[in-house]
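My questions all concern the structure below.
With one protein chain held back, the other chains of the complex are shown just where they sit.
For reference, chains read A and B in written order, and residue numbers begin at 1 within each chain.
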Amino acid sequence: MKRKRFSFAAFYLALVTLITYLPIAVVVVFSFNDSKLPVAWKGFTWRWYETLLRDAALMEALRNSVVLGLVSCAFAAVVGTLGAIGMARVHYRSKGMMEYLSTVPIMLPEIILGMVFMAFFSLLRLPFGWPTLILAHTSFCIPYVYLMVKARLVGIDKSIEEAARDLGATPARAFFDITLPLILPAVASGCILSFAMSFDDVVISIFVNGPTLSTLPIKVYTQMRTGVTPEINALCTILLAAVVLAQALSAALRRGALRREESNDKGERV
Amino acid sequence: MKPRQRRERWWLCVAPLYLFTLLFVLGPVLYMIAVSFAQNTAGTGFRWAFTLENFAKMRDGVYLNCFRESLRLALSTTLLNVLIGYPFGYFMGRLGARGKRLMLFLVMVPFWTSSLIRLYGWLIILQAKGLLNNVLLALGLIREPLKILYTYPAVLTGMVYGLLPFMILAVYTSVEKMDWTLVEAARDLGATPARAFLTITLRLTLPGLMSGVILTFVPSMGLFFIADLLGGNKIVLVGSLIQDQMTRGGNQPFAAALALVLAVMTTLLLALYRRATHMSELEGML
Partner (left out) sequence: MKKKWLALLGAVTALALLAGCGAKKANSELVLYTWEGMFPPEVLEGFTARTGTKIVYSNFDYDETMLEKLSQAKGGDYDVVIADDYIIEQAVNAGLVSEIDKSVVTNYANINPRYQGQFYDPEDKYTVPYGCGIPLIVYDPAAVDFPIKGYNDLWNSALKDSVAITANYRVINGITLLSMGRSMNEEDLGVIAQAGEKLLRLAPNIRLIQDDNTQDALLNGEASVAFLYTSQVTQVMAENPDLKVVYPEEGLGFGIMAAFVPVNAPNKQAANEFLKYLLEPEISKACFEYIGYVNTTGAADGIVDPALVAPESAGSGEFIMNVSAEAEEAYNRNWAAFKAACGQ
């Protein structure tokens, strides 16, 4: 009985995963297809990868997306983490309201945020481009970091830090030595999540991007309306390979670190 | 070193968050609310004169229909995501450590590839001379290519597909940290598997399910480009309407009014849902 249920679970997981990967597989396969139209297989070619490397506009869009993701996620990490730490300790009357407001950017459909930012930034006469993109992206990255860190802080005993302070540590020292290491994993996952969201955002970016700036999703979106060139498939394949590689690498590193820690533990015990 | 003094410094920590939120969240939202009561003028501008005409205009059947369509699509997307994603996250959480790592990896990889590209993959699969039709034709199941692309099911496929990872990850997180001894105890006390699931597992994983629902419902209220691309521009959602009014139509006050109604609708539905599930925190997102 138990065995049977397990195999259904495995079957279900495999089936859904397979369907999930179907469109990705199609995109990868057609990046090697010797035809501009993704209709029939016309033979193997590397030519889309060659044109991709020469396509300055697309490479620039990719670079822009990475920079935008990193910058907004860095801002969000600082503001969100400090905010979560502070919020856990202050008792202002405005706290509940502020907490809600700061998560509003992910509690509203993106289209609203994009529209609101476009109108507001043009009211402030901010130049459309990097400043507006970074502000808009930071605003929806902050909630991810904030919520992650907040959830983590709930699980941490406040008395540890207080004990450190009582033992004479400066607030900064107590923060860097005690609190920060404990919440770092949460900050990291918040950052990863917000980078992923920023890197993939199209709706908000379309509203606030400037005349000369293009991010990768904007480029892909325009192409999807006007005819996708297989270069995009090639780019996606490369990104996919990079992600798989990075994941494998981080898994290997983690395993290594784990082993080291274990041996350290043993060393201490001896 | 009085404890009192200690506490007072924390405002420095929250200051950036307060500042940013007031300036770039509350500010824009208040501005949008103000604009939604302003009067549209010919061309692209508007005039600061109080009017309700932007809201009155929405009573027109054409616009009401957009709201109805958006709501229908968002609700069916969320429902399908629960039906597909919950079992997935649940089964995933019951795997061994190795299996969990592998599945987590498999779920995360698509998350990192552009969602638009994956949508494009569906476009290739669903088109008249695409993969699905070719397979069905080759199997002799159909004689004429099916017209799947640019239909409602195609849009729904794209929406569910795009948002599924959020549901899976949210459910998985809460299944993963569940205390299984409770279920065992219930079984030992004679509860059927179904009853144990309903009374214990479902309850304990509700926070995950709840954040999954929020993480899929909220975006699906506004994701108009999937409907545009896979639906051949034929399904008009509030999102496309807002974009249209903001860019093509040059009617900012109407766009703001539409956005305001959409925001209120989303917030109310979320509040109702929260009340029904007695939950107030978003958790288990990764």
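Some observations on this one:
Basically, contacts are C-beta pairs under 8 Å (C-beta built on N, C-alpha and C of every residue); 3 or more make two chains touch, one makes a residue touch a chain.
Everything numeric here is computed off the predicted structure, so don't read it as measured data.
Across B:F55, B:F105 or B:Y150, the single residue that touches the chain missing here is B:Y150. Residue B:T247 is the one among B:T199, B:T247 or B:T267 that touches the chain not shown. For chain A, the residues in touch with the chain missing from this view are 37, 39, 57, 71, 74-75, 78-79, 82, 118, 122, 127-131, 134, 170-172, 210-212, 214, 222-223, 225-227.
Mapped onto chain B, contacts with the missing chain fall at residues 9, 12-13, 15-16, 42-45, 60-63, 65-66, 69, 127-129, 145, 147, 149-150, 152, 231-236, 241, 246-250.
As a working rule, only the chains that are shown with their structure count from here on.
Centroids built from CA atoms put chain B at 17 Å from chain A.
Chain A contributes residues 9-10, 12-13, 16-17, 20-27, 30, 38-40, 78-80, 82-83, 85-87, 89-90, 98, 101-112, 115-120, 123, 135, 138-139, 142, 144, 146-148, 151, 165, 171, 189, 192-193, 196, 199-200, 202-203, 207, 216-217, 220-221, 224-225, 228, 232-233, 236, 239-240, 243-244, 247, 251 to its touches with chain B in the complex. Against chain A, the residues of chain B that register as touching in their complex are 6-7, 9-18, 20-22, 24-29, 31-32, 35, 84, 87-88, 91-92, 94-95, 101, 103, 105-125, 127, 129-131, 161, 164, 214, 218-219, 221-225, 229, 238-239, 242-243, 246, 252, 255-256, 259, 262-263, 266-267, 270, 281-283, 285-286.
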